[in-house]
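What you see is the complex with one protein chain gone and the rest in place.
For clarity, chains are labelled A and B in written order, and residue numbers in each chain start from 1.
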Amino acid sequence: MARTEKKVDAVIVGLGWTGSVMGMELTDAGLDVVALERGPDRRTVPTFAYPKIADELRYAVRYDLMQRPADSTVTIRHHAGQTALPYRRLGCFLPGAGVGGAGVHWNGLCWRPNAEELRLKSYITERFGTGLMPEDMTVQDFGVTYEELEPYFDRFEKIVGVSGKAGNIGGRIEEGGNPFEAPRSSEYPMPPLEQTYDGLIFEKAARDLGYHPFPKPAANASQAYTNPYGMQLGPCNYCGFCERYGCLNYSKSSPQTCVLDALYQRQNFSYRPNAAVLRVELAADGKTATGVTYADAHGEEVFQPADLVLLCAFQLNNVHLMLVSGIGKPYDPSSGEGTVGRNYAYQMTGETTLFFKDIAFNPFVGAGASGMAIADLGLSRMDFAKNGFIGGGYPSSQQTNGQPIHNLPLPEGTPRWGASWKKAAGDHYGHSATIVLQSSNMPYRDCYLDLDPTYKDRYGRPLMRMTFDWRENELKQAAFFKDKIAEIGRAMGADSLTAAYPSGHFDTRPYQSTHTVGGAVMGADPGTSALNRYLQSWDVHNVFVPGANAFPQNFEYNPTGLVGALTLWAARAIRQDYLPNPGPLG
Amino acid sequence: MKTLLTGICLVLLAAPALGQDDDVSAGRYIAQLGDCAACHTAPGGKPFAGGLAIDSPFGTIYTTNITPDPVHGIGSYSLEDFDKAVRRGIRKDGANLYPAMPYTSYAKVSDDDIKVLYEYFMKGVGPVPVAAPSSDLKFPFNIRFGLEGWDIVNRPAIGFSPPFDDDRLNRGAYIVEGLGHCGACHSPRDLMQAQEGYDASSDTFLTGGQLGVWAVPDLRGPASAPQAWSAEELVDYLTTGRNTYTAATGEMGLVVERSMQHATPEDIDAIVAYLKAIGTPPKQADDALAKTDETTAMLTAAQPDMPLGARLYLDNCGACHLVDGRGAPRVIPSLIGNSAVLAEEPGGLIAVMLNGAQMPSTRKSPGALAMPGFGDRLSDAEVAALASFVRAGWTNDAGAVDQETVRRVRGQL
Partner (left out) sequence: MSDDRAWPTRRAVLLTGTATLAILALQDTPAAFAQGAQETITGYEPVFFTNDEWIFVLAATDRLIPAEGEGPGALATLVPRFIDRQLAGNYGKALSWYMEGPHTPEASPLFGFQSALTPAETYRTAIAGIDAFCRDTHGKPFADLTPDDQDSVLGDLEADRITLKGVAASTFFEFLLANTREGYFSDPRYGGNSGMAAWVYIGFPGARASFREWVGQHNTPYPLGPVSIGGERA
């Protein structure tokens, strides 16, 4: 060990959404807090400044704001009979790195789950009996209810600044919102974003088919906004450079726009970028953590002692840190023992492109999270027995990132190169619209995370190994939604459509979603969860792990809203219950 | 694990923990109103240790170390020595201070305030045993003897005579004319670089000045901010550096960040009331001659044959300031009626276009929202075309900017 830093009350690993919100909460409580971020410092100006951020090659294709596999990656296999291979280039998921984390380069979709989704095992059992779930499907309840979390959803949405239309306020169904959503205590902080033309066509077609379309809840500000920290957002200008990019005009919610300048004002907060946490150090009896060891910008190892450790890194990295630090028992699928690494899940996504030779869309106009959605086919609305699969999803219109290197859809059968390709590019760019699917992913006994036996990272630590594949349940679900979406596309009047939905094994190459979840799940039962309902490690009581790692399965909506609510929920438990009396919480 | 507080902990005040005296606290507040740190704390330097370089027409002046270090600071100063320096501009050894030190404004500070200010500097500030660099003025200005003469001509009387019957207005006058030394920037200066007028009885006091390339706005005419804005907007601007219309950047941003955001609500109200009282209200003019806005429609249509200035606006500015030029309240300044945009001397506008701007971070509004600079992207001719466009676009009606002016300002930055 090269050196030891001065002890702090709390060390936060990772300065993204959960790290920055947790930082505000713990400094409010009077703690001395240091945050360690493995990536570089990032600020709106200069890092996301206009016009340099409007660079498709650098950010959307070369992934400048993302984690570099050379620094940190995973190995992937479909099943235990295979040798897992490194995820050498970014493809299907794009974890972030740097101050702000993935909160910088997300699209800004900020949802809440339905109440049933937080107690999904109970719900399925109550409605459909115990026999419906295949024996290797390991659905679990979260251990916290929607009603308990509602005030935290509300507060997180206000911190984030979400533009939307409520569909259910205190049980009263509201015109223009999602009539199927769980009840909210208040309207959204800002009115919904204006829709691009494709969204209006989708809305009409969906309504004609009997669905109930509503604007997606967007962490892209529809107008100037001030959040509870006094931080400010400007109105989104629909620049189209959203997911994979930082926002150039303070209108996409991120730790930078919503939290950090307020956090940096606090005397009892400091942060160090280019500080890659390598492991959490444990006391000799393994029951508490003594701090963390990190590699500084020069590659030297530094020990940061702390009384409280918050793992606020991305889901994959949180689980990895627990595994390499010996926090909790690693999961073994054959014995079923151990909890760290179990219940890994992903997101079943798909995309249908509609071609309209007679309509001019301007595909480069769009906010990351604008678009109309339908929740009629959500988890809480589906008859699993009738459908033949357990799951639900939300189709929605999407017009964003209409930049030509990575987003120039062409009709079925178009050659990939040559004169015909060039002609098709000129003919079809600006004459297509997209319906995207995001749907749930159930957990399975044999979909899990552990440590790879062969490959190591640049610090000499074993890479984490991901064993994952689509199951029949999810593939049936994808086929179901592909058909439903095609129906909407035809109702929209498309000349033709192309569809891209997983239909076989998990393909690591095309981008699908960065919503990797699970691996260190929360729950009421220490036999099947790594964290209790306050996101405290069952095994090491001064380690809390807020993140999507806590999800025992993935529901159909984007995870950030729930991740934020869980973070605030955990923070309350830390402040009111843990700090006065450190130890395992109930 | 130490016993921890729940609820909000007031750790936000960035004050050194030396000296718990009431006088020291009171003195800290006076130092904030007087913004001593503006000059006496160099960027990245220790508090009040001096060393900030101030460019003047006479050469470079370096601010002094006013920490209580006995050798390199003012640790050996008695209260009388301190008072003479602050209100009279005379150093302990009898030499005159360069009037970059606004002692001509501080002349109005009360005896009580000088006393607690002294307590603060002696007991509330950490001594820094490092000498600040010596000032580097060109001959003959490096001979302080000449300042005596300047001083005789320009120094106002010591002390403050309340000019109003109203306590709040008098408090506002006391701060603005005295500790706030607003006239140091916001008043014109004569050839001797003396401030023209020290209180509202002078017609030129607070009618605008020049700071490097920046035109410093008039605070008294009918189109000035104190007259055009509501009291709420003025309070917001002073305490957070931003309001519905615009934002403070550069030197004024620092004034907000280091000084005004710390003023009590009562003192801010007094400042605002005073500024409104000493100005000329706008007439209720009819709008028959007001310029109509054709600019927004032209920019919205985005036709390729638009003039160069408009094209440059869409390529550089519209992403934030939007096609109506109004930006967004408290987030992105409006370009309409904006004093920096419309100033007769366009140096400030050019400086912002080339180098960008940034709001201060304040307790109430922590976001230090920033605008990037476009100096690498725009030629002098393009800056001139674009500046001319925004100055005459929408309902703005100010004169064009030429390429030579841009070239000159760029060279001065």
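One rule holds in what follows: a residue touches a chain if its C-beta (ideal position, glycine included) is under 8 Å from a C-beta of that chain, and two chains touch if they have at least 3 such contacts.
Computed from a predicted model, the values in this text were never measured in an experiment.
> Write down which of B:Gly44, B:Gly94, B:Pro265 or B:Pro304 is the residue touching the left-out chain.
Checking the options B:Gly44, B:Gly94, B:Pro265 or B:Pro304, the one contacting the hidden chain is B:Pro304.
> Using the touch definition from the top, which of A:Asn274, A:Asn362, A:Ser513 or A:Thr528 touches the missing chain?
A:Asn362
> May I ask which residue of A:Gly14, A:Gly30, A:Pro69 or A:Pro217 touches the chain that does not appear here?
A:Pro69
> Would you mind spotting which of A:Asp41, A:Glu150 or A:Glu194 touches the chain that isn't drawn?
Reading the full complex, the residue touching the unseen chain is A:Glu194.
> Which residue among A:Arg89, A:Lys357 or A:Arg490 touches the omitted chain?
Of these options, the touching residue for the absent chain is A:Arg89.
> Since one chain has been left out of the picture, which residues of subunit B touch it in the full complex?
Output for subunit B: 299-304, 311, 314-316, 318-319, 322-323, 376-379, 382.
> What is the set of subunit A residues that contact the non-displayed chain in the whole complex?
50-57, 61-63, 68-70, 73, 76, 78, 83, 85-89, 91, 194-197, 200, 235-241, 248, 359-362, 364-365, 402-405, 408, 416-419, 421-423, 425-426, 429-430, 454-456, 505-509
Note that in this section only the chains that are shown with their structure count from here on.
> Across the complex, what residues on subunit B touch subunit A?
1-2, 4-9, 11-12, 14, 315-316, 318-320, 322, 327-332, 356, 358, 361, 363-372, 377
> Could you pull out which subunit A residues touch subunit B in their complex?
9, 27-31, 43-46, 49-51, 223-224, 226, 229-235, 237, 239, 248-250, 257, 261-262, 264-268, 307, 575-576, 579-580, 582
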